[in-house]
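Sharing a structure here in structure tokens format.
All protein chains of the complex are present and in place, except for one that has been dropped.
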Amino acid sequence: MAASCYHAAVPDETRRSFLDAVLWTSLAATAGACLAPVPFYLLPPADARTRSRAVARKRDALPVGSHCTLMVGSTGAIVVNDGTIRAFDIRCTHTQAPVTWDGKAMRFVCRMHGAVFASTGEPLSGPAKAPLKPLSVEVTSGGDVVVSD
Amino acid sequence: MAFLLLASLALAQVERIDRDERCVECHVDEADVVKASVHGAAKVGCVSCHGADDVNLSQKSGNPHRKTSTFRMYRRQNLAEDCGSCHIAELDAMRPTGHFKATKWGNDQPRAMRGCVACHAHHETARAERGPIIKSCQPCHVEEPRIITDAAEWSEGMDALSKRLGEAAAALARFERRPGINARPLKEAHAAGNAALAEGRIAQHGLGFKAMEADRSRAAGSLDAAYNRLTSDERAFGRRWVWLMPFLALVLTSMILVRTQSRRLTS
Partner (left out) sequence: MGWFGERTGVSAASVRERMARRLAPSSAVPVVTGTALVVLVLTQAVSGSLLAMYYKPAWDRAHASVESILAAIPLGWLVRSVHLWGAHLILVLSLAHLLRTFWRGEYRAPGDLRWIVKVLLLAIAAGLAITGQVLPLDAEGHGGALVAGSMSRAVGAGRLVQGGDEPGDFMLGRFFAAHVLWLPAAGLALLAGHLALVARRAPAEVQAGPTTLECVGLSGLATLAVLALLAVFAPAGLGPAANPLEFKDEKPLWFFLPAYQSLKFLPPLAVVAGGAVFFAGALALPFVAKRWIRVAGAVALSVALLLGTAGALSNRTIAGMHFNNHGLPASR
């Protein structure tokens, strides 16, 4: 008796559309559950930072105006002598292309889009806005130039 | 008398000469010759070979050199070891040979050898040329012509290898990384050939020409094979348009057939 009263109270159209909604929600939720792992899969955790050091050259082989390039760990580095020995991450701060050193004008030039940096790493002209990332450099007692990041 | 002796001693200007620039002040000609040689380019100067000496600068006649213990005037018997103090590999190659033994013989022996300067003139120290060397072999080895012809053949082979390596380097510069051409075998053969040439130049001081022949001809053989392969690849690649013609003819024929079919469809 009570069941038939309940059935008469809810019209068929509402019941159908309600069940439709339930069905679509459940399908959407299933699709969402299938695709939910994808963002976690595509975004890996950040790399662990390891420090490394590398020997560039002997101090005597780096006269004023000259430069040398080397890999420090997995980073490229450039060592220049403009009076003091300096080392920088070789990647331009604009789009990370390797910069070159102009020994005559004592400045860094990026050949990709024309950014120019002073010998201290400060951007002088061109599209780069941030200075070159400096790396620590020391000259050992044996005369070796050692670069570490 | 004692006073005159003392005075003459006081007037004598004996100076220790231990820098090349001071030697050059008197020995101008030798200095020019050394400067133009490979030793000059390598900054090996007077003092590196002859050592330092005390020299009486005020002496007018005779030899002003005091010939102290640090001074080395090269004696034939020690020449090979002295040059060999830097040219270690060549000395090691030369040590078991009859030439090395001949440098130790006394001056009374007719076939006593002058050591390194027999082929590489002192001060000029030029790379030994084939013609003058072969001529200088004659006086001692006049009874053994086979020895001289073996040496001449070896030397000709080395020159030919050097020339082929130059041609291979030119071909590599043209063809490396060109599409359709595999330059890697020639690159490897070129590196091996250079190594064989360098090794041969040192080992030939050991005089075992027949034994070294095998290595050198192997390197030359693989170099030739790689070079020929590369040039034939390049010729074949140059004929690629010949293979294109049939394809273009096929495309043209298909186009004509498309036109014909189109006419048939609309007529």
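Think of it as A and B in the order they're written, each chain with its own count starting at 1.
Note that in this section a contact is a pair of C-beta atoms (placed from the backbone, for glycine too) under 8 Å apart; a residue touches a chain by one contact, two chains touch by 3 or more.
All of these numbers come straight from a predicted model, not from anything done at the bench.
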Worksheet, complete the sentence: Only one of A:Val10, A:Ala31, A:Met71 or A:Ala105 touches the unshown chain, namely A:Met71
Fill in: Contact with the hidden chain (one of B:Ala170, B:Ala225 or B:Leu244)
B:Leu244
Discussion item. I need the residue numbers on chain B that touch the omitted chain, in ascending order.
Written reply: 177-184, 240-241, 244, 247-248, 251-252, 254-255, 258-259, 261-262, 265-266
Discussion item. Across the whole complex, list the residues on chain A that are touched by the chain not included here.
Written reply: 42-44, 46-47, 69-71, 76, 78, 90, 94-100, 110-114, 126-127, 129
